[in-house]
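Read the structure below first, then the notes.
Here the complex is missing a single protein chain, while all its other protein chains stay put.
Labels run A, B, C and D following the written order; every chain starts at residue 1.
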Amino acid sequence: MTVLILIVLGILLSPFNGFAQDDTGKRIYNQWCAQCHGYEGDGEGYAKEFTFPKPRDFSLGTFKFRTTPSGDPPTDEDIIRSIRNGNPGTSMPAWKRFSDEEVKALVEYIKEFAPDVFEFEPEPIKIENAPPATEEIIKKGKELFRVAKCVECHGQHGRGNGKKAWRDDFKDDWGYRIDPANYTYPWELRNGSSLKDIYRTITTGLSGTPMTSYQDSLSDEERWALAHFIKSLQVERRLGISLRLKKVESIPESTDDPQWESLDWLDLPMAGQIIFEPRHFTPTITNVRVRGLYTEDKVAIMLEWVDKKPNKGDDGMPPDGIRLQFPSKIPDGSERPYFYMGDRRHPVNLWVWNAADNLGKEYIAKGPDTVYSQQKQDVKAVGVYDDGLYRVIFVRSINTGDSEDIVFETGRFIPFAVTVYDGRLQEQGNKGVISAWYYIMLEPSTPLRVFVLPPAVSLMVFFAGFLLHKRLSRKADA
Amino acid sequence: MKSGVLKLILVVIGLNLFFTYIGLDFLPQSESHPPREIKIQEGISQDDLIVIGEKIVFGKGQCMVCHPMNAETGMRAPAIATIGRDTKEHAKKEGISHEEYLFDALVNPSKHIAEGFDDIMSPAHKPPTSLSEGELIAVAAYLQSRGERVTISYPESLSILKEVMKKEGGS
Amino acid sequence: MAEKSIKQGVIKGIIKLTVILGASFVLLFMFRKMLPAPTEDGYRLLPVIGSRVWVWIVAQLHLNFAAFVLGVPIFAVTMEFLGWRRSDERLDRIAYDFTKLFTLAYTLTALLGAVLMVSLPLLYPKFIDHMMKILGPTWWVYILVMYGEVFVCYYYFYSWKRMKDRKGIHVLIGVLLNVMGILMLLITSSWVGYMTTPGGVSETGELVNRWQAIKTYMWIPLSLHRLVANVVFGAGIAAAYAAFRFITARSDDERAYYDWMGYTSAMIAIGFSLILPGIGYLLGVEIYAFNEQMGIQLMGGFFAWLWVMQAILIGAILFAVNYYLWISLNKMPGGQRYFKYVKFLFVVIFLGYAVWLTPHSVALSLEEARRIGSYHPALGKLGVMASKNTAVIISYLATFISFAIFRMSNKEPVVSWVKTGQLIRILLIVGSSVAVLGLGVYSYMVPSVTRVKVLSPIQFGVFFLCIVALYLLDSRMYKGARIIGEPKWGKMPERSQYALIAITVTFTWLMGMMGYMRAGGRQYWHVYGIMKDTSPEAYLPSHGTASVIVTIVTVLFFLLVAFIFWSIMKLERFSEQRRAG
Amino acid sequence: MTNFYPVVALLGLAISLISVFRKSPFFNFIGIQITVYGLLKSAALIMPPLPGQVITMYMAMSVFAFLIYFSIQEETFRAFLEPMRAVLADRDKRILRVVLVFILIPLLAGYIAYAKTKPSFEPPVSARIVHPEPPQQIDFRGKTIKILGLENPLRKDTEKLKDYIEEGKKIYYQNCFFCHGDDLDGKGHFAQAFNPPPLPFRGTDTIAQLPESFVFWRIAKGWRGLPPGSAPWDSAMPAFEDFLSEEEIWKVILFIYEASGNKPRTWE
Partner (left out) sequence: MRRLLILIIVSVMLTPLPGFAKRVRYKVVEVSNGGHITGVVKAAKKVPDPVLPIEIKPKEDPKETELEKKACGDKQQALMYLIGFNMGVKNVLVIVENVKEGKAPPKKDLVIDNIKCRFEPLVGIAYVKSKYVIKNSDPIFHNTSLAKVLKNKRRTVYNLALPRQGQVIKKPVRATGLHEVKCDAHYWMRAYIFASRHPYVAITDDKGSFEIKDLPPGKYKVRFWHEGFQDVVKEIEVKPGSTTNVSVTLTKTRKPSVLSRVGL
């Protein structure tokens, strides 16, 4: 009889430990991750060619974002962090919706794709007592930046345009071309842009990519100093909707004139042009910075963007370039031309510059495929590429007298939009990186009524107060 | 009594102004205009001509049955998106003006068949589509606008159309 | 004025009407000769303000006065009937005052109608020819009924004093007057109903069946909606008149009478306004039935934001009514006991109004839109119809409770089961509000079709049942109750009267805006789907311009009404001196 | 900054409570307004902050309502006006009067006038009609499709529904996810670059309110189909009639309803 019980117990138990591999991880993975990471976890999902960088291939077993030393598998918390916070600058979103158990099951399932990698118990590095940022720590970091050869890949100003980056075998383990990170754009850093994240990236390295681990070659202080220096390179991104153009006496000719630095700026987040054929799903440029000023008769607008490899149009690739778009008439009501290349009833002005001929050209567009150049060219443009950063200044007179051109007016919100091209990805014509409508406003000299009205109002209120006082005090005495 | 009536008027006027302020400042100010009735007649602007052309191509003309918007594999007729540029090149090759080439393509399609396609199109001015002369010009203007600067206009291009019609021996 | 014999009065009225009609026909004939021919698609453009704006102002003024002239008699006859039944002289006097009001207003309404009758055919000849072709006969019936109305009206007014003893017949005449009024209402509603939801005509506009052309989708619901609105409007004007007289009253008893008159008419206005949302809902359903797209355009498309405006206005009315009732608690002996409830009621109405005001799609600036996406989770929830319905019902319930508190504040129930009665009342109130709130929350989870078709009607049903039950309970409980003291009529601060006037002004303004929306429903057509409006002013004006025009109309309307009130006061003073002299 | 507002709300509450004891309705009124403002602003802690326009509207309404509330009873109203009357009239309050009425309030009024007249650099925010009414029918590649009253044809054959949804998922992740988000929450890779931002499909405000044929029209016609009231010139929604076939659009609609857990609205 007891044997019977034992057999039953045995049968009962076996499915129990089978329970450990229940399928919540698999179900969630197939429903929400497989479209990018592939049903076999090999990164071959059908959304692959619409993403840049490519989705992770788990079956290879190499993980970039870890808190464990180079060579060790990531801890579960590492994978959970990637799922929970996503990776900035990639199309891996932050999955906040799932419960902790679900995410744990998901991590177990992901680890099943490369089981041999997870045999060892990794011990994560310790990230604590970060020294405060001081002037000399950053200077020390700058020195280390050269010694540790970061300069070779990440370039002098950390824009990811180092010389070594352009060898054709600069690939990652998965066989894709890879660009060194651009430290100045924190929103693009995949592994996070906080001081701790940078320190962690330097220490563990991103295995599978040329980014090496410096855990053994640099001491903790050195790595903190390096992290502080890299953090100091980050640019402050000012997202907004409108930009004020200050009135000045004369327009500075060269792009690195300090006057440009003092101006207010606006950052335009960019996205691939996915509305008209040919659609562009994998752009690399993510931000264009706009500054501007105007004089009595001229308007100057400077556009600035990071492009890791200059294409002058002579290397078999289309040249890098940028296109500034204005409606041909300042819209009075809320009706405006379509934000990409206008439409038949509302044409737009295009000011075009490209790295090949480095001069400004003017076009009229009435839709993405009807673009023709203007007889009378009035825009002058000068562009400079210095260490990964393009700076282009467009200059045009406020009223060119050409009926097809927009006439700028002070104090009015004038819509503008930008399209930028990175020759390296064959971007030209409609295949480009676009922005929505934003506004510039030529700052008017404060109108008279701003000086007259407020004093008048306060006087009136004063008078009313006085009148009330008189009436009430008379009533109080009576 | 006098101040009572004064306050009364104040309340009436005040409330009305307050409601007008809400109406003006609080609600979205958009007027909705009727769709513009544009007819093909003397002095029609090129833009309106193109708009009518587009309506005919995507509506009455039934062109979309064979002509897809974007080039795709196994399409039975040239894609519309870049037809303006393509016909310009063919016209240059054949040594005739772009307008003439476009009218030919509509009035006697078998005259210029782009390579890779066969002669399946019926003349646009004959039943079942039976477009009028004005409509033919509008369609030609729209096709030209897909990639080229539009030079066709009404009624100036009528002469070219008539001449092409005569050559084809059509009505 | 009252001394004239009935015959003289009636003849005066008919002469006045014939003179106006005749003059307008002559004028029409002359202008048609003098003015240049209309454009070939049948329009003459008024130079300065444009023909559409002119017709809009005149029509709206005529409509406001028509509502006044058709609404007040209903109210007056009921007052006379109650006065007769309860032999309460005050009720009779109030009925007489109102009859005086609308008799005087008659001439003004007729004048405006004449202006409209002249300007419409001149400015829109082709459209009027089409309308005459389809609904011509109803126009002549309309004139006949107008004569009938004038005859009965003057007879009813001038026979007031003489038929003091034969009140029964006199009330019957009043009822006949109202029937005439309703007939006129039906005829005019059929025209507007035909324009917005045409029927009985072929595609090209040829008449197929005249009865179908009259009995269109919108005919009955619109007439019903207008009828109730007229009563509310009539009572509103009466309340405004009472407030005006209260402010300008010299003696205390005059002030007491007009305070009482203001109270009664305000309560009638609000009482009937409870039904308005129901009928408005019916009208909406009929429009959806006629044409889905017109329904969506009115509800969700171009006019979506106008409902936010309506919410603001009705909310203001409810606030004013409650304020009036709470202030009048001061003058009720024993009213102090109930003040602790006022705090609670105020909070309920305040929150209800806040929810009601929450716009569904808020104009977000770009940063806000980027940060929270185009939908604010909390505001989105509150902006939806489910929460709005619940807020409306709860606010109306609170108003009814304020009304009930006022009515019983000076009485002490003596019935045996007082304790249980109070318990039942609390149960009723709490129970129904919990039910309404529960249904409101539940309707979020349910697909929208069940919410519209099932849950909202149930909510309204629960609300009505609760009100009826409360009313019965109170009347039974307070049968033969001990009266602590008579309400000290007239002891009201002046501010309360401004609240009354505010109610009427807001209501008139709302009527104007809703007219703009109804007319906007047919977009760019004179007759929807059949006759296109090809005049240069064929676009739908923005809500801003509409508000400006409606304000002009309302201010003009109240100037004319002030003129009527002033002339009545003048006449009364004059007859007093003559009687005294 | 936002965690400062609950303190403001508590301060307001304290003021009104004290004033209730000291029986001065005027300060009670002031206390209540501060509390309301504090609460509205500190709502930003538990949910996205309320937009500026909504807060001004609520504040205006609360001032109007409480003014009315305090004017109900005669004595409370007189007590309410008393501080103001005293400052304006009484002899002993002269310095307070000079400071407050003759200096502070006029300056405040002047500042408000200045704020309103100075050239503001915020561009005009035009309210956009988010759910415009759909056209009666659209022509899709030469074939007219009736929008009003149309149901999703694929939803009928239930046994093939699973594969349709799977194909719809493939289409979604090849055409839509980079704007509308992997998790259909409107936070895709390109979402931040477009204004207005792409719609989320989760939540009860977007597709849950719409019948499927409305969504079909929006996908097929994209920005081109929007009426002027909905600012088509800003919308980055491509017209998918150029890229997808009719059946593919119906399949992706099936997917987004399935994945977002919303039910389409049926034509009643």
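Keep this in mind: a contact is a pair of C-beta atoms (placed from the backbone, for glycine too) under 8 Å apart; a residue touches a chain by one contact, two chains touch by 3 or more.
What you see is a predicted model; the values in this text were computed from it and never measured.
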For the chain omitted from this view, which of the shown chains does it touch?
A
With respect to the chain omitted from the figure, which of A:147, A:384 or A:459 is a touching residue?
A:147
Among A:124, A:192 or A:208, which one touches the chain that has been omitted from the display?
A:208
For the chain left out of this view, which of A:76, A:173, A:335 or A:443 touches it?
A:173
Which of A:120, A:372 or A:463 touches the missing chain? It is A:120
For review purposes, identify every residue of subunit A that touches the missing chain, sorted by number.
2-3, 6-7, 9-10, 13-14, 17-18, 60-62, 70-71, 115-117, 119-120, 146-149, 151-152, 155-156, 162-164, 167, 169, 173-175, 205, 207-214, 216-218
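Operating definition for what follows: only the chains that are shown with their structure count from here on.
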Touching both subunit A and subunit C (chains)
B, D
State which chain is most central when centres are taken as means of Cα atoms.
D
Considering only C-beta pairs in contact, identify the chain pair with the most of them.
A-D
Whole-Å distance, C-alpha centre of subunit B to that of subunit C, is 49
Distance from the CA centroid of subunit A to that of subunit B, rounded to the nearest Å?
39
Distance from the mean Cα position of subunit D to that of subunit C, given in whole angstrom:
32
For subunit C, what residues touch not just one other chain but two or more?
302, 305, 363, 365-366, 370
Which subunit A residues sit where two or more other chains touch them?
239, 241, 277, 334
For the complex, give me every residue of subunit B touching subunit C.
1, 4-5, 7-8, 11-13, 15-17, 19-20, 22-24, 26-34, 37
Within their complex, state which residues of subunit C touch subunit D.
292-293, 296-297, 300-302, 304-305, 319, 323, 326-327, 329-330, 339, 342, 346, 350, 353-354, 357-359, 361-366, 368-381, 384, 444, 447-449, 452-453, 493, 495
Spell out the part of subunit A that touches subunit D in their complex, as residue ranges.
32, 35-36, 45-47, 50-51, 90-91, 93, 95, 97, 239, 241-242, 244, 268-272, 274-277, 279, 281, 334-340, 343, 346, 411, 413, 434-437, 439, 441, 443-444, 446-447, 449-450, 453-462, 465-466, 468-469, 472-473, 475-476
